[in-house]
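Structure, as structure tokens:
Showing chain A:
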Amino acid sequence: MNQPRISESGEKFCQEVFAQMMEQSHAVYGVLISTVDGHDVTKRFKREMPVAKLSAMMGSVLALGETIAREAQQERCRYVIVENSDGFILTLKLKEKLVLTVIASADANLGLLHTLSRNAVEKLAKSLK
Partner candidate 1 sequence: MSEIKLIITGTPGAGKTTAIAAISETPPVRTDQATTDDLADLKEETTVAMDFGDLTLEDGQKVFLYGTPGQRRFEFMWKILVQGGLGLILLVDCSRDDPLADMDMYLENFADFIEETGVVIGLTRRDECESPDLDDFYERLDRWGTVFPILEVDVRKREDVSLMINALISTIEFA
Partner candidate 2 sequence: MGICVLKTLASVGLSSKDETVLKSLLDLFGTKTRDHWVYANWDHADAIVLDMDNSEAVAQWHNSDEMRRRIPIALSGEVSSLSESYHLPKPLRAAPLISVLNLIVENGHHSATAQFRGPEQGSAPDDADVDQADSLAQRIKSCDARFVRVAFHRGKLFLDRQNRLCATSLSLEQLSGLIAELSEDVEISESESVFPDEEAGMEWVADKPFLWLIGISGSEGRLLAGLAPDSRLRLLRWPSPVLIRRSQDFMTLCALMSRKSGITLDEIVASSEVSRDRAIAFINAASLIGSITAVTANAESSQSRAPSSSGVSKGLLAKIRSRLKV
């Protein structure tokens, strides 16, 4: 299977952005970029997680979020947030074909997570082709 890849410099840039996010909020312990159709592209995880599975799931979740918004006659789904007893999983579109997922523990500030994620998307979108 010919999966989407990013260049070495692109990978380096992504890792720098991921590291900054984790520095700005210690609650963030996973950042993942995947494709809209569920392939993993790059990640930075502080603990082990099934990256392939998460990538597919994030593709589904974001697509469902967009579809649900449409059915409810709302437009432009920005985030899909999974809030649970152990933390947050925040997913948002990164350019047309990519998805950014941020995974944080329960002590994260949701507002800060939003800001971090949106800023990261802006930076990454400018650099990734």
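A quick word on the picks: all candidates are chains of the complex that A comes from, given by their letters.
Assume contacts are C-beta pairs under 8 Å (C-beta built on N, C-alpha and C of every residue); 3 or more make two chains touch, one makes a residue touch a chain; residues count from 1.
Small disclaimer: the values here were computed from a predicted structure and weren't measured.
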Options 1 or 2: the chain contacting chain A in this complex: 1
Residue ranges of chain A touching candidate 1 (in the complex, touch as defined): 1-4, 35-39, 52-53, 55-57, 59-61, 63-64, 66-67, 71, 96-97
